[in-house]
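What follows is subunit A.
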Amino acid sequence: SNTVTVSGSTSVSGIMEVLAEKYQATQQDVVEVQSTGSSAGIRAAKEGTSMIGMSSRDVKDSEKNEVTQEIVMAMDGIAVAVNNANQVQDLSIEQVKKIYMGEIKNWKEVGGADQPIVAVTREVGSGTRGAFEDIMGLTRKINDVTVTAISPRAQVGSGNGAIKTLVANNPYAIGFISLGSVDDSLSAVSIEGAAATKDNIKSGSYGIARPFVLLVNNQPADEAQQFLDFIMGTNGQAIVAEEGYIEVN
Partner candidate 1 sequence: MRRHIEDKIALSLIWGGAGLTILLLVWMLWHILSNGLSHVSWEFISSAYTTVGKTSGIFSMIVSTIYMVGLSIAIAAPIGIMTALYLTEYAKPGSKLVKVIRFCTESLAGIPSIIYGLFGMTFFVVTLGLGFSILSGALTLAILILPVIIRTTEEALIAVPQAYREASYGLGSSRIYTIWRVVLPSAMPGIVTAVILSTGRIIGESAPVFLTAGMVTRIPESVMDSGRTLTVHLYKLTQELFTVHEWNQAYATATVLIVLVLLINLMTKWIASRFNKASY
Partner candidate 2 sequence: MNKFDVNQLDLHYGDTHALKGINLPIPEKKVTALIGPSGCGKSTLLRTLNRMNDLIENVTIKGDVKLEGKDIYQDRNVAALRMKVGMVFQKANPFPMSIYENVAYGLKAQGIRNKKILDETVETALRSAALWDEVSDRLNSPAFGLSGGQQQRLCIARTIAIQPDVILMDEPTSALDPIATHKIEELMDELRKKFTIVIVTHSMAQAKRISDKTAFFWMGELVEHGDTEQVFSAPVDERTRGYVNGDFG
C-alpha cells in the first residue's frame, strides 16, 4: 500500500484526520496526518517533505511558487470563545480588537462582570492567528514590516486544543479557535450581533472566516491525487459539512 503524507495546520488536521480515517476504510492506501501548523505545512509541500500541505489561511504571495497549486477544500469560521461561566454574549469587532491589543482589560468594560480579562492567543505563524489578525485588523507596521498588534501580555497556547483547554477552564479567558472545533465546553460569542454559525458565514453576516487550503505539487503522485479527489468529491465534502465546516462548490 502507498502512503499519502499530509502536514500543516492544526485547524485543518481535525477534519483531515476524519477524512483520512474514512478514506482508509474504503481502500488500500494509508494517510499520515501531521498537525504542525500552517506555515510548516506550506513549507513541507513546497520542499516536497509532504505530498499535501494544509493551511488554514490564504497562502501569501511570498510563499507561492510555480510547482505547487492551491486547492481550497473548505471554508471555516473563527469563533471568538469565552468560558461558559461568562455572561458576555456579544462583542463588537472593535471590542475584540481592543481586548487583544490590551486596551480593554476588564469584562465590565464590555458589559460583563467586574473581572479581569485573560486574553489567549495562538502562536505566531498559526494560520488561525494570521487570518484572525488580518480580518480584525490586529496588525501594525514596525520598520515597514507587518507584525502582530496582539498584546505581548496575551497568553499563548499551541494549537486549537490548547486554546480550548485554557478558555474552558478559566472563567476570565477569551480565545479564538476554528469554528469547527467549537463544542459545548465553551461558548462562542456573536460578533456585531451575528452568531458564529455556518449560515451566517455563508451569508456574510459573520465575517471572521478563512479558507482551508491544500497545497500540492502541480503533478501530484497518484495516491495523493486519489485522496484529493476523495476530499473534493461528494463523499469528502459531505464529511466536511458533517463535521461543522463549510463545504466548497
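Throughout what follows, a contact is a pair of C-beta atoms (placed from the backbone, for glycine too) under 8 Å apart; a residue touches a chain by one contact, two chains touch by 3 or more; residues count from 1.
Quick note on selection: all candidates are chains of the complex that A comes from, given by their letters.
Being a predicted model, the structure only gives us computed values, none of them experimental.
J.: Contact as defined above, complex as supplied: which of the candidates 1 or 2 touches subunit A?
T.: Here, the candidate touching subunit A is 1.
J.: Going by the contact rule set out above, which residues of subunit A touch candidate 1 in the complex?
T.: Residues 3, 5, 7, 14, 17-18, 21-22, 30, 32-36, 47, 49, 157-162, 164-165, 168-169, 183, 185-186.
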